[in-house]
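As you look at this complex, bear in mind that one protein chain is not there, while each of the others sits in place.
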Amino acid sequence: MITDAQRFQPFSEEPIRLIDQSGAWLGAFPCDLDDATLHAMYRHLVLARAVDERLVLLQRLGKISFTASAAGHEAAQVGTAHALRVGRDWIFPYYRDTALAIAVGWPLVELFGQMMGTRADAARGRQMPAHPGSRDLRIFTVASPIASHLPAATGTAIAQKLAGAGDATVCTFGDGATSEGDWHAALNFAGAQGAPIVFVCENNRYAISVDLRHQTGSDGLAVKAHAYGMPGYLVDGMDLLACYYVMRSLLEAARDGLGPALVEMTVYRYGPHSSADDDSVYRDPAEVAAWRERDPIVRFRRFLTARGGWDEAAERELRAAVTRTVDEAVEAAEAAGPVPVEWLFDDVSSRPTPQLERQRERFRAARRAAGEDVAD
Amino acid sequence: MITDAQRFQPFSEEPIRLIDQSGAWLGAFPCDLDDATLHAMYRHLVLARAVDERLVLLQRLGKISFTASAAGHEAAQVGTAHALRVGRDWIFPYYRDTALAIAVGWPLVELFGQMMGTRADAARGRQMPAHPGSRDLRIFTVASPIASHLPAATGTAIAQKLAGAGDATVCTFGDGATSEGDWHAALNFAGAQGAPIVFVCENNRYAISVDLRHQTGSDGLAVKAHAYGMPGYLVDGMDLLACYYVMRSLLEAARDGLGPALVEMTVYRYGPHSSADDDSVYRDPAEVAAWRERDPIVRFRRFLTARGGWDEAAERELRAAVTRTVDEAVEAAEAAGPVPVEWLFDDVSSRPTPQLERQRERFRAARRAAGEDVAD
Amino acid sequence: MALQTYVQTIARTLMEEMRRDERVVLLGQDVGRRGGVFLATEHLFDAFGPDRVIDTPLSEAAIIGAAVGMAVHGLRPVAEIQFADYVFPGFDQLVSQAAKLRYRSGGAFTAPMVVRMPAGGGVKGGHHHSQNPEAHFVHTPGLQVVYPSTPSDARGCLQTAVRGDDPVVFLEPKRLYRASKEEVPRDVDQLLPVGVGVRRREGDDVVLVSYGASMRETLQAAEALAQQGIAADVIDLRWLMPWDQALVLERVAAVGRVVLVSEAPHSGSMLSEVAATIAEEVLDMLEAPPLRVSGFDTPYPYAQDRAYLPGPNRILYAVQQVLDY
Partner (left out) sequence: MALQTYVQTIARTLMEEMRRDERVVLLGQDVGRRGGVFLATEHLFDAFGPDRVIDTPLSEAAIIGAAVGMAVHGLRPVAEIQFADYVFPGFDQLVSQAAKLRYRSGGAFTAPMVVRMPAGGGVKGGHHHSQNPEAHFVHTPGLQVVYPSTPSDARGCLQTAVRGDDPVVFLEPKRLYRASKEEVPRDVDQLLPVGVGVRRREGDDVVLVSYGASMRETLQAAEALAQQGIAADVIDLRWLMPWDQALVLERVAAVGRVVLVSEAPHSGSMLSEVAATIAEEVLDMLEAPPLRVSGFDTPYPYAQDRAYLPGPNRILYAVQQVLDY
């Protein structure tokens, strides 16, 4: 239930914020979450950061081919995740949403399996790292082409509206994504149909090296909602509770038939765009350092501490548990072993075409002729 | 030179209007155009309507295969045309812009040649009717795919900015076009680059049968400019002088380096979408009749009459001259004769590929074998 | 049974499928009150209302992409692209999303959906209302592609497509929309299996392979040949991916001479695939080269609308060449 005080104003000049840097609560309403929930949120932040760091490490060790760090985006993603009804609402994420996937419960073994392309990957090793997906959790499997998932998200939301079960969809993307034609097509169709969907922009102000000023002439991204007849909200994306409450109220509004919304969460990515990037070419280290000062995890911990019920001991225990969890997951994912070569021929369509069958036969024959192990 | 009073407010609730239905001037500044200019504008309105009616007739007679009437859009188009510096500024029109093309001076023989696909068509009979284009007039040849010309228009405007010669671009389209991804891509890039371009939406509230409510959730179309950091103007598109003055001031601003703008001109199409359409299925005849009452040509004539210098005799003379001009142009365009069959192989690329050469040879041989006249 | 045109058959079949399965929804530009610009969705808005017959904004990416999302949520969307030429703004949604969804999710998600589009020339539409883009889809693994040439085939293939579990690109020969009429059964299932072609005529002198709109000219050519005492075996591929390799190879091997007909541009076309496969698989049985009679490597022209099409004369010329070889 959303109280009146928990409804927010669209198109505000200043980002919506509920906790300040020191951890103090700024809200016009009391935080109505219990300790268990708040601690679960914090655990997700810490776990996501730990996973992130491990992925960077695994990439350096050559165990995974690529990683796109979510560090700096965690509050936005975890706040969003907790506002969802997991398993009912649909999630259309993008490649940087590992914290979101973790916070809705994506099993870590699947996560690392996906990253390593082993048999632990529910998607059978089909995609490069950082492409989450889960049928059970209604996470629409990530595709690399920027913004290409948005029209599908709108379609799912329209289907939800037709089904009338009061479910909603969340669709996330970066600031760069807002320039794509598909982004426009999706928001416009959702607006025209009043579909129950919240579009969430994780605005870290860079699309690889291209800064926001080269990306668009608009003053921020929330204002783009004007073009679709939906409200646009500017939110401090380093403030987990601001993200959570805004998303909770908008999802409830969507479920109530009030239609779509656009949320801009201002975040920062601490790492390079990906393991293939060198951000020193286009970002001032001082800028990165300044944003590091505003680490979303630190801020939320301060809030917990200030509120009471969180102390050094709890912190130590959490960190140790998280490390164990990550260690175990990595190990299990790796132990699952590589996917067989011939899996490459499966899942193209409901039944393989005669054309593909023939290709597979010739492939097998060539391997046999070369003395390669066909079973593998 | 634009005076302060001739600058308009973006994002107004009410459309910008300078002449009322009775022909009375409403402007906060005096109309600074001389009689010759005003009469030339009127002549273009009348000529465009006459051409339009002739095209409908020619289509019914089977002399052209298709027509897309501009009736109801004339004031918007002629007003826009007169604000341009013909031959310097670039024009990226769409298929309904016959009045615009006529008003910037597209020779009527070329026009009818294009419509009939005869040798009088400067584009050699390559496209269906209603696809104007002219190198001399800098009219970028119309392509059928909606909104596909917008990114090119932005590119030309960026090139103009780089050239620094103070030229600008006008790009027109319908309300339906605003939903395409290309539309978004073009406005966004123009906004980011501050390119000297004015985007003009001829909003007749229908895309074939789809009304604006199904097209977008936004409140009108001018507000979409918010998404690109440019001003958006709502203009009464049945008011030639409102269109003219708004365009004049925005083109001057663009030339002065103040960047792009979006203009929504509210118009109505009196006819069906095209000769292939039956609008009675989706439009209330009463709605059409109500808009016919507000005919832009009648309104402008009332303005001229009220102002003095235009009377029945002038009107009669104009009508007779226009009919003669149209008659002559149709005749000349038809007399030019059909384009040769083998022209179909030309202008694909700077030099024909060996592949195409071979296809042409086989085509010729087959025709010869069938006893067809190869020369034709 | 009364005669029914191709386009009426589409509308009727959609009506039946929507009655049969309430998960079937339509979306596209003007598919609602207007009933489609060709009337391929006539009466459906009145019958099923705006929730199941959805007029969309003017965006092919929105149409195709939303269909993917609807399919993922359990609906069976049938999307209309107003002209096949206008699929390109939504091409990425077909290629990057619809076609690859099953694969990239390891089978977790699928996109059972149909994307209908009127294709082909001969209607004085110029190059943006006349194209035949099937080769692009055939070259996109994950898509099924079908281009039926008759009303009853259209019905059978549409039933199969709507009830199947894959994204299907469904091309309709717009110049046959009204020109092609047949007695078409109603209210009975007549699903035509995926990937199965059909012999339209039997003969031992030459095999003609075609599909879609060009079937008409191909059959006209076969008729003209028959007058000259030449018996053509005529294969209508119907499905272009998968396509009926077995049937084509069997007939070509038996007859030894083959001419392939379609109106898409020559280079890199569906015909190139069929010809390459023939050369690969039954080379020794060929008495003459497999010749392609196709559109040209030019945009589709306006004034020479008919000349561009592979008409009977061009087909006959090629047949003469393979017979004289």
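In order of appearance the chains are A, B and C, and numbering begins at 1 in each one.
Operating definition for what follows: contacts are C-beta pairs under 8 Å (C-beta built on N, C-alpha and C of every residue); 3 or more make two chains touch, one makes a residue touch a chain.
Note that the structure is a prediction, hence the values are computed from the model and not measured.
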| item | value |
| --- | --- |
| Touching partners, among the displayed chains, of the absent chain | A, B, C |
| Sole residue of C:K100, C:R116 or C:R155 that reaches the chain not shown, by the stated touch rule | C:K100 |
| Residue among A:Q21, A:S65 or A:T305 that touches the chain left out of view | A:S65 |
| Contact residue for the chain not shown (choose from B:S148, B:Q215 or B:S249) | B:S148 |
| Chain not shown: contacting residue from C:D165, C:E182, C:E250 or C:E281 | C:E281 |
| For chain A, the residues touching the chain missing from this view | 65-66, 117, 124-128, 131, 143-148, 176-177, 179-182, 207-210, 214-216, 276-277, 281-282, 338-339, 341, 343-345, 348, 353, 355-356, 359-360, 362-363, 365-367, 369-370, 372 |
| Residues of chain C in contact with the chain not shown | 85, 88-89, 91-92, 95-96, 99-100, 103-104, 126-128, 135-136, 138-142, 241, 264-265, 267-273, 275-281, 283, 286, 288-292, 296-299 |
| Interface with the unshown chain - residue positions in chain B | 90, 121-127, 131, 133-135, 140-141, 143, 145, 148-160, 162-163, 181-182, 184-186, 188-189, 192-193, 346-351, 353-356 |
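Keep in mind that, in the parts below, only the chains that are shown with their structure count from here on.
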| item | value |
| --- | --- |
| Separation of chain B from chain C, taking each centre as the mean of its C-alpha atoms, in whole Å | 36 |
| Junction residues of chain B, two or more chains touched | 179-182, 214-216 |
| Shared-contact residues (touching 2 or more other chains) in chain C | 56-57, 59, 61-62, 89 |
